[in-house]
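Note that one protein chain is taken out, while the other chains of the complex remain in position.
Order as written gives the chain letters A and B; numbering starts at 1 within each chain.
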Amino acid sequence: MNQILSVILNAEFGYSVLRVSTPILFATLGALISDKAGVMNIALEGIMLIAALSGVVFSALSGSAGVGLFAAVVAGGLVGLFLAYCALKLRTDIILSGIAINLMASGGTVFALFLIAGDKGISSSLASKVLPKLNIPGISSIPVLGTILSGHNVLTYVAFIMVAATFIFLYRTPLGLRIRAVGENPNAAASVGIGVTKIQYLALTLSGMMAGFGGAYMSMGYVSWFSKNMTAGRGFIALAAEAMGGATPIGSMLTSLLFGFFDALSNTLQLMKIPSEFVNMIPYAATVIGLVVYASQKKRRERKTLESAGAASRAATAADAAAANKE
Amino acid sequence: MLNIRNRGMRMDELLRMEGITKVYPNGIVANKNVDFSVKAGEIHGLVGENGAGKSTLMKILFGLNKAEKGRILLEGKEIRIDSPYAAIGHGIGMVHQHFMLVPSLTAAENLVMGLEPRKGIYLDIAAAIRTTEELGRKYGLVVDPRAAVRDLPVGIKQRLEILKALFRGARILILDEPTAVLTPQETEELFVQLKLLRQAGNTIVFISHKLNEIKELCDRVTIMRSGAVQGTFAVSKVDEKDISRLMVGRDVILEVQKTAARPMGTVLKVNDLVVLDRFGKRAVNGASFSVRKGEILGIAGVEGNGQRELVEAITGLGTFASGDLEVNGRSVAGMSIRKIRDAGVCHVPEDRMTDGCAATLGVEANLMSYNHDSVQFTGPVFLKGKAIRANSDRLIAEYNVKCSSPEQEVGMLSGGNIQKVVVAREFSSAPSLIVADQPTRGIDVGATEFIRARLVELRDEGAAVLLVSADLNEVMELSDSLIVMYGGKIGAYVPDAKSVGEEELGLFMLGLKKQSPEEIARVVHD
Partner (left out) sequence: MTRNQRLFEVVRTGLAILIALLIALVIVLTVSEDPADALYKFLLGPLDSFRHFGNVIELMIPLVFTGVAISIMFSAAQFNLGAEGGFFIGAIATAFVAIKFNLPPVIHPVVAILFGSLVGSLFCGLPAALKVRWGASELVSSLMFNYIAFFFGLFLINYLLRDVNAGAMVSYTFKPTALLPRLVPKTRISYGLIVAVLLVVAAAAFMTKTRWGYRIRLTGANARFAQYSGINTNSVVVYSQVIGGFVAGMGGSIELLGMYTRFSWQSLPGYGWDGVIVAILARNNPLYVPVAAFFLAYLRIGADIMSRYSDVPNEFVTLIQGTIIILIAASSFLAKYRHRLVFKEALESDAKGARR
């Protein structure tokens, strides 16, 4: 136990947490945007895979990591658009559409990988590029904080900036307002002339682009290759994280960090002779527990709101009756 | 009584709907050649029972519905209204019964939604707040711009809806039953605000069935009944009784063949029942009555006076706050729906598609939903297919359900046939009490006659029937006795339904007349 604590309270561990939280955070923000518009993006997992592969392939082809990143984000957006098409135009249940896309991504990426790199497992034959790490001049010299915060891959910093960007987008721009309106009360939005379907298309595309960043990070930052099914369920964890985060950007950041914590913990525990399989379970088990806690809190809050509304109304009715009696 | 009918355009006429006819796909004529006109700067009341066509007419005006025939003229020029957006463009705004607000957004955000003020790429929240405050001051409709809508009381939400319409340049405001959700206090505040709006030159169409409000607020009133306009009058020149007479009446009297009722012991006893609606208001405010074996007790009343909550409490679909319910002498308070059904209560629900059937399953599957686990239809493991089929065949034949086979999807049947499936299932459970809520709404004449005849038959066989119907014909002809609900209370008890005329019934239904507590108490037998 002491051993574990000493590991956790190490600055290196803090660095590790931020590192592994990055892809989850991107995906969670993606889930957030689509959720706000009232459409659930189950395909985050598949989108990340496709984006990861695109990043590797295009960076190898062009010799530039930037091009790879661009390709990954565009690919993510396109898949998000495709999901919107299936769910909104073809009217396939959005969950089934998501499942279909995940399936196609899982096999399709291996297929493409084989064709391009000649290997079904890993893309090492491709000279793919990696996005750079950044050492922040001022911060890196601070004792503990420096180790934790500096020297991350550029996308890690982008991820946290995206939290702020998403917040600003959703709560301080007209488009964000419309997205939130559409998600909560599409009738209200339609009644003032907002195109509900158009907004949902947009939200899913943006959601895909966000997940695209996450995928790019996986293959061009976390590691420097693409391997089969490398996202390992992060897209699904993101769904739980978003729900647990109360569907807010800050909440999403906190829950993503939470899962990053467990993920990093499992990496570290593996080095300590605790069975890796057992340790690998931890993030997923934590997700379930978190989901249950969140759902039960939500239920309790809803019940309280109803009760207090009832009490308030009853009080108002009584007051009115009393006033009427006096007349 | 002066009858001011508009012939040709008058100088101060602002809006005119001419010859509006709307027929729904199921054949019901909601608006029959309706002429409706509104003068600039007036508050014009539009009254009628549910189904009279007033909501349909206003929906056409607001672009939510399309009329088959007729035209709309604004300031003498014909306009087309294809959508709410178009209506808003013409300066017509509507405040619906179900608010079009986004709960988690602030009042200011809701106000400017779709027409957001911008500062570069950003939403200019400060400007939105300013606008909300300015408009609020201008029209006397003060709303806290920073408050989240979900935290606002109902009256303020309504104010916000009005502000929304005004923000979008509405000169004509349509308010659909606005006081249904308000406390008396809030209602008074609303009236003050509406009068201020009128002073400022706005025109208001006020839809309601509360005649005292019409009297207090409106300049003129148009009365609709059965899809047609009965007349337009200056409110000062007409009294509530006149309005009531025009509002509540039957064009054709459909007689139901039945012998006199021979009621016996009490089956349902409702004791001082109080039921709260989802806002915490007392939808049913202390009702007591009983229904006996062998009688059909009808509940007359304009919708929204507590009938729905009453039915939900009796059938177990909802809970009640205080009082008691007894079926065959046993209290059913807190019982599960299953237990209430087992106690002998069956329910023909108001909304057959959501509560009465599973549209994607077959007729047979829908017929057996309640009794599929009775000894008759199921063994220890398997269902008794033959017995079930025999039962389905029998019911389909008995109730004349027009379907191609017992396997046909219920959703494919016509409305009348779907209702017959519902009714066949409910009536065949040998109930002591039948709660029939709008049993013949939206279905063809043949099915209607069939279902009514069947209810009478069941009555003769000893069932107690509680009939809730907004159809005046039905409630007057089919019931043996009836009670009138108004404002969550029973306003009258008529032991012999044939002894009351439409006029008097109308007065009870609109709360203009009320029986004494002793007279009403007669409905509680034994």
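By our rule, a residue touches a chain if its C-beta (ideal position, glycine included) is under 8 Å from a C-beta of that chain, and two chains touch if they have at least 3 such contacts.
Predicted model only: the values in this text are computed from it and were never measured.
Checked against the full complex, the candidates B:R338, B:R394, B:K498 or B:R522 give a single residue touching the omitted chain, namely B:R338. Only one of A:A11, A:L61, A:L81 or A:I99 touches the chain withheld from this view, namely A:I99. The residue touching the chain not shown here, chosen from B:L15, B:A30 or B:V401, is B:V401.
Counting over the whole complex, chain A has residues 42, 86, 89-93, 95-97, 99-101, 103-104, 106-108, 110-111, 114-115, 120, 229, 232-233, 236-237, 239-240, 243, 275, 277-278, 280-281, 284-285, 287-288, 291-292, 294-296, 298-299 touching the chain that is not drawn.
As for the chain not pictured, it touches chain B at residues 317, 336-338, 341-342, 347, 349, 354-362, 365, 368-370, 372-373, 378, 381-383, 385, 397, 400-405, 407-409, 412-414, 417.
Convention: only the chains that are shown with their structure count from here on.
Chain A and chain B have CA centres that are 45 Å apart.
Per the touch definition, chain B reaches chain A in the complex via residues 83-85, 88, 99-105, 109-110, 113-116, 118, 121-123, 125, 164, 168, 183-185, 276, 279-282. On chain A, the positions that touch chain B within their shared complex are 168, 172-174, 176-178, 180-181, 184-185, 187-194, 309-314, 316-317, 320, 323-324.
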